[in-house]
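The following block contains the structure, expressed as structure tokens.
Note that this complex is displayed minus one protein chain, with the remaining chains in position.
Each chain gets a letter, A, B and C, in the order it is written, and its residues are counted from 1.
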Amino acid sequence: MELSIEKGAGGFEYKVKDMSEADFGRLEIQLAEVEMPGLMACRTEFGPSQPLKGACITGSLHMTIQTAVLIETLTSLGAEVRWCSCNIFSTQDHAAAATARDSASVFAWKGETLQEYWWCMEKALDWGFRGGPDLIVDDGGDATLLIHEGVKAEEAYTKCGSLPDPTSTDNEEFQIVLSLIRDSIKQDPKKYHRMKDRIVGVSEETTSGVHRLYQMQGNGTLLFPAINVNDSVTKSKFDSLYGCRHSLPAALMRATDVMIAGKVVVVCGFGDVGKGCAAALKAAGARVVVTEVDPICALQAVMEGLPVLTLEDVIQSADIFVTATGNKDVIMVDHMKRMKNNAIVCNIGHYDNEIDMLGLETYPGAKKVTIKPQTDRWIFPDTKTGIIVLAEGRLMNLGCSTGHPSFVMSCFFTNQVLAQLELWNARESGKYSKQVYVLPKHLDEKVAALHLAKLGARLTNLTKEQAAYINVPAEGPYKTLHYRY
Amino acid sequence: MELSIEKGAGGFEYKVKDMSEADFGRLEIQLAEVEMPGLMACRTEFGPSQPLKGACITGSLHMTIQTAVLIETLTSLGAEVRWCSCNIFSTQDHAAAATARDSASVFAWKGETLQEYWWCMEKALDWGFRGGPDLIVDDGGDATLLIHEGVKAEEAYTKCGSLPDPTSTDNEEFQIVLSLIRDSIKQDPKKYHRMKDRIVGVSEETTSGVHRLYQMQGNGTLLFPAINVNDSVTKSKFDSLYGCRHSLPAALMRATDVMIAGKVVVVCGFGDVGKGCAAALKAAGARVVVTEVDPICALQAVMEGLPVLTLEDVIQSADIFVTATGNKDVIMVDHMKRMKNNAIVCNIGHYDNEIDMLGLETYPGAKKVTIKPQTDRWIFPDTKTGIIVLAEGRLMNLGCSTGHPSFVMSCFFTNQVLAQLELWNARESGKYSKQVYVLPKHLDEKVAALHLAKLGARLTNLTKEQAAYINVPAEGPYKTLHYRY
Amino acid sequence: MELSIEKGAGGFEYKVKDMSEADFGRLEIQLAEVEMPGLMACRTEFGPSQPLKGACITGSLHMTIQTAVLIETLTSLGAEVRWCSCNIFSTQDHAAAATARDSASVFAWKGETLQEYWWCMEKALDWGFRGGPDLIVDDGGDATLLIHEGVKAEEAYTKCGSLPDPTSTDNEEFQIVLSLIRDSIKQDPKKYHRMKDRIVGVSEETTSGVHRLYQMQGNGTLLFPAINVNDSVTKSKFDSLYGCRHSLPAALMRATDVMIAGKVVVVCGFGDVGKGCAAALKAAGARVVVTEVDPICALQAVMEGLPVLTLEDVIQSADIFVTATGNKDVIMVDHMKRMKNNAIVCNIGHYDNEIDMLGLETYPGAKKVTIKPQTDRWIFPDTKTGIIVLAEGRLMNLGCSTGHPSFVMSCFFTNQVLAQLELWNARESGKYSKQVYVLPKHLDEKVAALHLAKLGARLTNLTKEQAAYINVPAEGPYKTLHYRY
Partner (left out) sequence: MELSIEKGAGGFEYKVKDMSEADFGRLEIQLAEVEMPGLMACRTEFGPSQPLKGACITGSLHMTIQTAVLIETLTSLGAEVRWCSCNIFSTQDHAAAATARDSASVFAWKGETLQEYWWCMEKALDWGFRGGPDLIVDDGGDATLLIHEGVKAEEAYTKCGSLPDPTSTDNEEFQIVLSLIRDSIKQDPKKYHRMKDRIVGVSEETTSGVHRLYQMQGNGTLLFPAINVNDSVTKSKFDSLYGCRHSLPAALMRATDVMIAGKVVVVCGFGDVGKGCAAALKAAGARVVVTEVDPICALQAVMEGLPVLTLEDVIQSADIFVTATGNKDVIMVDHMKRMKNNAIVCNIGHYDNEIDMLGLETYPGAKKVTIKPQTDRWIFPDTKTGIIVLAEGRLMNLGCSTGHPSFVMSCFFTNQVLAQLELWNARESGKYSKQVYVLPKHLDEKVAALHLAKLGARLTNLTKEQAAYINVPAEGPYKTLHYRY
């Protein structure tokens, strides 16, 4: 794709796949709005007072239909927004088109190269004369990473004139990042400094992004306040568990149409993602086997009637393998070549390194036959048998389907909106320093409450006496911080 | 589409959407073969002796990937095959292309007009100088209908020179059938007589098709033997129950990506289809409400924890409505206009008249907005709210997804193969007269047995003493005819 | 127990364990009435017209609280009743006491010897000067058996003066039956003839009892009409499936308090009983393994996510073994000695010969330690490990708990009442000859309907047009005879 910026009638800059899909995108956005009551309630509650007036927000987060509803919630609260995706495959092009036409600057399309991905990131962070965004909505921490690396490199340049050296790393993606920063310094050696000075804060929603933030907090290198949205209960216990319970079978069926009933399915990892996957698969009639490292999670699996075994125990008998560990090197090429013919291998954990895609791609004589996009059959020369790999080892629920459904996205996107509001409202209060914060529990409970009416749920009210008896405020929060739900 | 017949390198006549999809079709057929162990076992067991050598088989059955495996099982047993679809929307074009290129004459594409549909049927029945097929594989009974109507009209023509009058009926589709026969008689007033004389028998796999057959048997108008494959246990208790348990959520998610968890879903009808739907929806976290006419099925629903109510009771509170009754006029336009905004309405029962599509289409001021193919939003002028109708009221698991998964199709397609073999083998024995027959139970059990190995199941053998004790042969059949499973 | 008959204030003869339990029994009967809406509806509908006035009914059926509600439904419709249990362990003594005090003659207590059992049977059939009962309610067919054997022996005696010879059989129980008949003939050589002449018919509710009836019908030896209540849908698909789903875990927990979650449980047989057991166990978190002979039932198990293996495959790894086959010799002593220490072995199928109790009792050096009544630990001398056997291998849901809950009993007891009414009403019509009949489907549907209101279910009514469309009467029956539910 030629990397040039366009500008639409609405005045928003963009680079998207096909602007003619905007109408289709708008229709799906309208459907999604009905399914995202938390975001719509934010518009109703906060819209009139325009609390984000004046805020420039850069988002780096899968550019999907649901994200469009998030973006338009932010803009309806007064913000200006520039957006890019946080994954090269996860953009829904019709969502990008509708958003770019109607509400925000968007740089995203399905199937970016890594080079294109970082170009989009740079554009989303480019607020022209304003020097940078006020707030960042981050998913996976790439926007935060770029700014931190940029600042570091600018400092080195200021101090000793050195420029980042892309050849200093083996990691292909990091080479691109370093090149980008190098070129930027050549043009403007203070760009990232101006940016970090302006930034009020970031809200981050993934385990890995949050992990990086805590590391930076530990090192004392964090450049601005951060709100960890990932550990809100309405994110961690809803998105992963109920989201994956929905999206794993949805993606598996779209990609392969394989009958799940009767199959032996191995779920690697029994955290929230694994729990959601296992529940869906068991309900569909599969015989689910779990692999686990953590004895507590393993015992939970057994209590649910799921055998806990090692991958070795079932490598030849299982029909479907799902990685959900958040770790690397879970299914190696040596495992894959011993699997049944047409065993399905997929990842819903985090990065594509849960599955040894490199080992597969470099296996001598291995042949890849693409059945359809995101569904490949890899044939081993020794056995002539093949396995089916989904989404090239990346997140299969995004690659082979449309990710989590709107309703569950609404839960954690509402957390994002409340976090952005909190950061912006407190921008001059000194409430937040360069640390990582969790959303307070009463906001977490508020997010849940905003989603109940849509489902017809009616809460019971505590009497004063009851509240006193269990020692909580009658209007909440109702639980201690360490309550596990 | 221009209605002309082409002929490929393999010598097969065809009319399909796009021959270039043949490779893609072939890849998916190869995947499906692994999931259809019953059909593949038939090839292994019967292929060498070519028992269908000399048989001309016409099939009228959804031209999908799975059907391609059925067709190629028939051809690998020696048959020649001509095929059309039994539904204007259900053809998978890549399956049609691959089959037409490699193994049989095919006349089918997704989105036929009714006119085109019956043209395809005529071509599938046209065996040139041979006068007609020896065997028919029927789904819904349209091929059988055409022949019976043809014979009836030819008789009337012979007797009193009268030709069928398309204006004698209000039913649009039947007008087309009558026109077709009228034109045929003008050209060749004995065509359908020659056809019925040649036909050895038909195997039929749907409730409605079988119903018509029993009616004809009752009237004494059935023109050739018929095997009712629909009531094999391995069809009735597997295809409907487990097939729909799989394909209902698959189609719902493809069409709308709506979160099922937390929603109120009404399943109209708790027969095998309804049972499968309700099980899937409950497992996905929906609150399922059942409507039923039959107190026994209603009591089954209640025993599964599902409230049984009337449509009126929940018309305003439910989020999703699924018809699975096999009856007509289940959800009327008057119901639809009182539903929640964006309520989803779909049919997985049988004909599109379960939902009052006509009422909807003719409702004054109702406006249809197509979100994407097979997913329409209908907006009522009075309330400005809309409902989402899937697959235009037709079978949503075929229209919005790929129907039942290969494995469950393998069960009842294996019944079809065994039925075709039975009819052909007995063609000169007089074993079958112009009646409707059920497959004998030992063949039903055989179908099941052929599918167990793939799933790693190991059967226990009865000892002689045990078999004697319960008064069955040690090798089966193991149950009485009226056993309900 | 001394075998003498007592007579209470209500005028009913009895032999029960302890009349002082009558009040407790009455309280539980009153609770059960609320849970047995079908029987109570019969009292309301038929009570006023006293349709069973004049009928003498003998019942041989587990003398439990629920049976008391059945008996009192029969008496409230006008019948006189005499009752015995059909199992030496199944009587609930408080139920027997309350019934004997208030409504019928009862001869039953928990823990009868076989000798006592048949004494009770004889008393229940003894209607004094009236010569015998008009109607029989049978469970397992022992009352029917005794009369048929009695008639046969009387014929032999009449013909050639021979008396039954108890030593002619190895079967201990049959020896008792023969002694009983021998003694009866000595006193009165026409007793059973008078009895069979009087009998209008029997209704029988078990698989094995019905099996015997069909054999007699086949042999032409059936002496009076019989209604097979066992194959009513509201019996076969409710009692076995939902009844065992309830009573298996209830009994397992009462007997052993073992945690079901996490355990490997083998269910031998996947008929209706096995299906109910497997569903309950899976839901409780067990890993359920099924053994099956019938490939269709096996495939059903696999579709529910349950591995189908042989007993050998899991004999050393399973924690709990449940027989539900209806066959004999399912778990042999050779299996039992290889099981894990404290493996639990129990039977919910039919007779105690599903488990090789004889083999266990005669195993050299095996030692039985009774933990509590109906829960024994058997220790093998070789390994010093032991297994836990429930209810001495007999039906564990009766032996270790109270059998099926009232609600499900109400379903099939209502079938019994309707069957008795049908036989009595038709007694002079010649409608029933010496054959086995099934209850007509409209009565089966009526039984279901009578149970729906209690559970708040609301049926939908078919319109005339809909009824015509699917070709059934608008008021039912709604299904064909072979419909499998």
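Methods note: a contact is a pair of C-beta atoms (placed from the backbone, for glycine too) under 8 Å apart; a residue touches a chain by one contact, two chains touch by 3 or more.
Not measured: the values here are computed from a predicted model.
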## Note on the structure
In the whole complex, of A:P164, A:G326, A:G386 or A:G399, the residue touching the missing chain would be A:G326
## Note on the structure
Full-complex touch with the removed chain, picking from A:A9, A:C160 or A:I296, is A:I296
### Summary
Touch assignment to the omitted chain, from C:M195, C:V210 or C:V264, lands on C:V264
### Query
Touching the missing chain, which residues of chain B?
261-262, 282, 284-288, 302-307
### Task
Name every residue on chain C in touch with the hidden partner chain.
24, 27-28, 31, 34-35, 242, 245-246, 249-250, 253-254, 256-264, 280, 283-285, 317, 341-342, 369, 371-372, 377, 388, 401-402, 405-408, 455-456
### Query
Contacts of chain A with the missing chain: which residues?
211, 231, 233-234, 236-238, 242, 272, 291-303, 307-311, 313, 326-329, 411, 444-446, 448-449, 451-452, 455-463, 465-466, 469-471, 476, 478-479, 481-482, 484-485
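Going forward, only the chains that are shown with their structure count from here on.
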## Note on the structure
Note to self: most contacts are between B-C
### By mean Cα position, the chain sitting nearest the middle
B
### Junction residues of chain A, two or more chains touched
261-262, 284-285
